[in-house]
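Take a look at the structure below.
One chain of protein is taken out of this complex; the other chains stay put.
Each chain carries a letter (A, B and C) given by its place in the written order, and its residues are counted from 1.
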Amino acid sequence: MTYMIEMKDVIVERDGVRVLDGINMHLEHGERLAIIGSNGAGKTTFLRALIGLQKKSGGTIHAFGRERRVEDDFREMRLRAAYLFQDADDQLFCPSVVEDVAFGPLNKGLSEDDAMAKARTTLERLGLSALSARITRKLSGGEKRLVCLAAILAMEPDVLLLDEPTNSLDAQHVEKLVEILKSLDVAMIIVSHDRPVLDRLASRAMLMKNNKLEPAVLHRHPHVHEHVHIHTDHA
Amino acid sequence: MTYMIEMKDVIVERDGVRVLDGINMHLEHGERLAIIGSNGAGKTTFLRALIGLQKKSGGTIHAFGRERRVEDDFREMRLRAAYLFQDADDQLFCPSVVEDVAFGPLNKGLSEDDAMAKARTTLERLGLSALSARITRKLSGGEKRLVCLAAILAMEPDVLLLDEPTNSLDAQHVEKLVEILKSLDVAMIIVSHDRPVLDRLASRAMLMKNNKLEPAVLHRHPHVHEHVHIHTDHA
Amino acid sequence: MAHIPDGVLSFPVLIGGGVIAACAVALGLKKIGDEDIPRTAILASGFFALSLFALPVGPSSVHLLLGGLMGIVLGAAIFPAVCVALLLQAVMFGFGGLTTLGVNVVNIALPGALIGSLVAPMIQSATPARAALIAGVASALCVGLTGLLVAPALALSSADYMFSARVMIATYIPLMLIEGLVGGFCISFVKRVKPELLAGAA
Partner (left out) sequence: MSLARFSDTPALLITRLDPRSRIIGAVFCVLAAVSMTTTVGQIGMIIAALALATFADVNWRDMLHRLAHVEGFMVVLLILLPLSVDGRTFIAFGPLALSETGLMRALAIVLKVNASVIATMALLATLEPVRLGRGMATLGVPARLVHLLLFLVRYQSLFREEGARLMEAMRARGFAPRLDMRTWRAYGNFTGMLLVRSMERAERVEESMRCRGFSGKFPLRMTRALNPTDYAFMCLLGLLIFGLFLLDRLA
């Protein structure tokens, strides 16, 4: 009963349709839980319900030692369970990168100066110092994603909720993201279609199917495979 | 010298930075050219420069038998070189699907009735007749994409410029899109990170790197591969 | 209460508002060419969407009027933009009314158009901080002017409304403050991120 996060029989309806129909899930310290499932299965809805952005119509959510029911409970919970949105454009809303990264720490109650310092050290730790003064609107897609990650890591969360973190990233950026995530010592729930990435990160997996989460096993076997490569002439 | 499209030493600057630095490229009848490259390499900028949406600061562009310099040249060129935008919401601005598809033909000078007829036959050819009276705002992401394709095909272009056409589509819609593109008898330039799709479509490839386009070879070889699978317990 | 519903105002006031609004909308439509319509319309959509957000403020929430910002960004096109937005709002959500459309357009768009055209050139050449200050004051003034227009629209309709109109003006004071602050920070954001947005006002 000392799970960090536990969901019991959670039901969510959107426009009268049951998108989640009795979800049971728990997360322990240090776990990295992969969640897979097809488009529209309800993975994003699940993450949103977990931190109270989506209203549930049944079931209970426990997090960090107590039940979370009303907006005030969730507000406190969100400071410890940080959510990386599916689309980076939805997450960035401050003019410059450093301001955006400082937004969370400010909400945690840090002074303006402390929050800025925190933002700078977080950016530095991720090797993003060069972006610090840039305008968020003018970053490339991959850069935006990394800045979003910095923005939530600056809150020093205990749990990361990642919604398709490698979406629209090129191979190099994926590599960098995976390295960063692997180096972090926090529990994670990772929603992704990207099997190789999940393979490298996840310690456990669940499948979203028929509006329910069921346990799944991540395992690998060798394959003979036709693989397409693109080489330049002089490469 | 009878290339459909030819770019010579094209230079493009954005915010004072050289994003394209001497691009050379040509496209022949019936070719399907794949363009790959990392995030921010300049692929979208290249397509935009090709049809004059992005101003170049050097080099020449020839298309359909003559040089294209000023907006009037490009205006005429764009009726024959159709560009599929990265975001379908930019492209579908008319109230209903059939009106949107008829918009291009109307601008080409067809009468109202002829343009509508043209729109209907195009939608039918792509198997989208059922969507014809729908309100564009209320389509799903995949449907929007396919309607965009219908909208530009209704202009009977000689060349298609596709910017990440399979982005954010699920497997079924990807399949349908690829089938449609394969059945078309027009030249194409396809920008995409999706290697399997490029493998099935492209007849030639180029790589965007260091602000230049260089020839690349698409080739495949069998691989022994560790492949990750996720199974549910009772699957 | 800037969206006066049908059934409150008297006919002379409705007709007066309607005539002024019709002229202003016609003028605005003349100013924008056919080729400017997509840009104006999509920006107007952004403003309309914004005005529909209930921003939580303490235990309550407010809707922004955005007259000042619209005036600065849209110029004279504010009249047709506000006109279609209010029509849609009356039809889709039941705020405002059909007969009061003219009066409501005047109340919201006229202050924006006047003050916006006055400060837009100043904002273009100002630093972000100064631009924020100017835009903040302009936004607050527009809300105040809207209040000062709503009140006589009521008072002229019937002497009975006189007292209510005075009370209503008082409720505009906190709104002025909020809109001034948000408008100021908004322009500071735009100035830093996309100053072109402030360059095209007609």
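Keep in mind that, in the parts below, contacts are C-beta pairs under 8 Å (C-beta built on N, C-alpha and C of every residue); 3 or more make two chains touch, one makes a residue touch a chain.
What you are looking at is a predicted structure, and each value in this text was computed from that prediction instead of being measured.
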{"item": "Option from A:Gln91, A:Thr122 or A:Ser168 whose C-beta touches the chain left out", "value": "A:Gln91"}
{"item": "Which of A:Ile5, A:Ala34 or A:Ile51 contacts the chain that the document leaves out", "value": "A:Ile51"}
{"item": "Full-complex contact with the absent chain, from B:Thr45, B:Gln91, B:Ser132 or B:Ser192", "value": "B:Gln91"}
{"item": "Given C:Ala24, C:Leu64, C:Val103 or C:Leu141, the one touching the chain that is not displayed", "value": "C:Leu64"}
{"item": "Per the touch definition above, residue among B:Ile11, B:Leu106, B:Leu184 or B:Leu218 touching the missing chain", "value": "B:Leu106"}
{"item": "Those residues of chain A which, in the complete complex, touch the missing chain", "value": "48, 51, 53, 75, 78-79, 82-83, 85, 87, 89-95, 103-104, 106-108, 137, 151-152, 155"}
{"item": "Residues of chain C (touch criterion as defined above) contacting the omitted chain", "value": "1, 3, 5-8, 11, 14, 25-26, 29, 32-35, 37-50, 52-53, 55-58, 64, 69, 73, 80-81, 83-85, 87-88, 90-95, 97-99, 154, 158, 160-164, 167-168, 171, 178, 181-190, 193-194, 196-197"}
{"item": "Missing-chain contacts mapped onto chain B", "value": "51, 53, 75, 78-79, 82-83, 85, 87, 89-91, 93-96, 99, 102-104, 106-108, 112, 115, 135-137, 151-152, 155"}
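Quick note on the criterion: only the chains that are shown with their structure count from here on.
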{"item": "Mean-CA-position distance for chain C and chain B (Å)", "value": "41"}
{"item": "Between chain B and chain A, distance of the C-alpha-averaged centres to the nearest whole Å", "value": "32"}
{"item": "Residue numbers of chain A (touch at least two other chains)", "value": "none"}
{"item": "Contacts with two or more other chains, residues of chain C listed in rising order", "value": "none"}
{"item": "Partner chain B, residues of chain A touching it in the complex", "value": "34, 36, 38-40, 138, 140-143, 168-173, 195-196, 198-199, 205, 207, 209, 214-233"}
{"item": "Interfacial residue positions of chain A with respect to chain C in the complex", "value": "95-96, 135-137"}
{"item": "Chain A-facing residues of chain C, complex", "value": "188-189, 192-194"}
